[in-house]
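All protein chains of the complex are present and in place, except for one that has been dropped.
Each chain carries a letter (A and B) given by its place in the written order, and its residues are counted from 1.
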Amino acid sequence: MPILEARSLTKTFRRPDKASGFKGAVKHLMQRKFKNYTAVDGIDLSIDAGESVAYVGPNGAGKSTTVKLLTGILRPSEGTVRVMGRDPHTERIANAHDIGVLFGQRTQLWWDLPVEESLKLLKHMYGVSDADYQRRIAKFDELLDLNEFMPALARTLSLGQRMRADLACALIHDPKMVYLDEPTIGLDISVKDRLRAFLRELVNDGTTLLLTSHDLADIEEVCERIVVIDKGAIAYDGSIERLKAHYITTKAVNLYLEGTADVPALAEKFPDYEWTAGEAPSEVTVTYESGRFTTAEVLGSLTAQLSPRDLSLSEPSIEDVIRRLYAGELTK
Amino acid sequence: MPIRHASGVYWRALAAHVRSVIEYPADLWIMATAGAVWNVLQFAFLAVLFANVPHIEGWGFHEMLMLSGLLSIAGGANALCFDGAWNTGSMVIKGDIDYRITRPAPVILQVGSSHIGLQSFGELALGFAMLVYGWIGAGVGMAWIPVGALAIVCAALIQTALVTAFCAVNFWIKSPMSIFAFLLIQLQGGAMKLPLGVFPAAVRVVALFIVPVAFINVVPVAVFTGHMTAWWLVGVPLAAVAAVALAAGVYRLGLRAYDSAGH
Partner (left out) sequence: MTHALAVDRALVVIAFKRRLAYKSGWIFGLALGGGSMLISLTMWQNLLGDGSLNGYDWASMRAYTIIGFIAATMVFGAADYQIADRILDGHIAVDMTKPVDFQRARAAEYIGSMISTAPTAALGVLGAWLLFDPPGPVTPTAGLLTALSFVLLFPLAFGITYLSVLVCFWTKRYLGIMWLREALLSFFSGLMIPLAFMPGWLQAAAWALPFPHFTTTPSAIYLGRVDTAGALGLIAAEAAWVVGLWYAGRLVFRFAVRKVTVHGG
């Protein structure tokens, strides 16, 4: 049985429809007009216990709104959400014990209290035993260096410290279902790496994870399954491996030739491949369909006939696939 | 059990804030001074007024002091115990209600305990001083003290609940300023330090039965000083219950209408 199940989930917001400025405000006061805006449009989503799901989409696609619907913050306009069989909005308190939430853009730390006080307040709020609390804090400290800023006031933390503290807050009660909305936003590379390692550990321990991010490295390193949302609807739902196998149908080799590369001549000579000029005059990129040719075959023919000074293989990137998904070039 | 848990969460948050206040005392002193000065000036207003007139609608200086004192105690208690309610509007706009919805405790208590109004220390101290001074000066007997204590508790509850309910209007009107609550305490602060008798009937009806601010200070003081019959005291706890129910109800409806910030 899935731990989370959403059916035809829809959220429509009502926005005042008014022109800007003073005139607009007065006019709106006279005749109140509203526009409906559908942020999430009939999403079906089912997540099994232990899965780690990346939820991605361009800005304004409806990611955060979905997370807010799944966590019970918003009431769906239509459709249903069940987390461990409960409606997260109407059975809010019971649901809250089982979920952990992090919104990377905001903090849940008490702004003018030391970090430790925030964690203790949450400990009591979730009814965490002293022993569990100590054990978890020790573990968070090991992975996130929590103790470094436990006595500091939340408002004095750096962004990286704040995010680590917020992660500890979201997980202090060992939730079964964890939602992380852009947990690495604005962080430097070393903090990101630590955070990802921490999240992998979390997934390995069996926590179910739903993660949204614009950083695809987060997704590839932490998640197995990816759900792509665009304009409020799901554009892709499946494993990352399948996404790659399905959509990454071409591979590429970069060649560094002696002298200038004559792209049209090369294209005529090897009509089976696609040729594009590289950054330097001597560089050229060869793209080929991975179903028709093996890499060895391609490299063999190219090195034999062109004797390049050097060459490199470009790894197919999931980023390209997702960019093309966003752009609408690919379909389910 | 849920009630015990909720109140535990509430008191712990409040206690944590008190601890942090003690560590950073600059704000405490400014705020407490502000609260105290405000009340000293209330006292000065009454002292100046009654140096020129003998009474208003049959109410003398000491009786009027009791009115101001009890009002300050109610306001101070609200600021001490539930000042976070004022942040409802800005939390709604910034989406800061989100996290609180995902936690297993009533949102209204989490928001209410999210801040302490440090002016409350000054308000409470001076409020009590005015009430006691007025009480003795007006010759209200010792026998009334238990009723007085109950009136103080109810005053704090009514004040807090009404302010919270008015702050919760910001779930709908989307403004960082709690203008309705502000309007409430400003007009209340002006009108409820005068005897009800100076006002036209419509104002009296509103203050007693629509927005029951009169039960915070005017009704109990009027009973203690013999301007109203003791039966009116029944209305004090009733108003407290009604106000708390109103606040909880408005907050609940507000959370249903809450649509967070951004998407």
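In this section, contacts are C-beta pairs under 8 Å (C-beta built on N, C-alpha and C of every residue); 3 or more make two chains touch, one makes a residue touch a chain.
Since the structure is predicted, the reported quantities are computational estimates derived from the model, not experimental observations.
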TODO: Out of B:3, B:22 or B:51, point to the residue that touches the absent chain in the complete complex.
DONE: B:51
Task: Touching the absent chain when the full complex is considered, from B:93, B:194, B:228 or B:244 - done: B:194
Open item on the list: For the chain left out of this view, which of A:112, A:218, A:237 or A:283 touches it?
Closed with: A:112
- [ ] Among B:173, B:205, B:234 or B:257, single out the residue that touches the unshown chain.
- [x] B:173
- [ ] Name, in rising order, the residues on chain B that touch the hidden chain in the full complex.
- [x] 24, 26-27, 30-31, 33-35, 37-38, 41, 44-45, 48-49, 51-53, 56-57, 117-119, 173, 175, 177, 179, 182-183, 186-187, 190-191, 194, 198-200
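Here is the rule we use: only the chains that are shown with their structure count from here on.
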Open item on the list: Considering only the defined contacts, which chain A positions touch chain B in the complex?
Closed with: 13, 39, 60, 62, 64-65, 68, 71-75, 92-94, 96-97, 99, 101, 103, 105-106, 108, 110, 112-114, 117, 120-122, 124-127, 153
Task: chain B - residues contacting chain A, complex - done: 2, 5, 8-9, 12-13, 16-17, 19-20, 94-99, 101-105, 114, 256, 258-260, 262-263
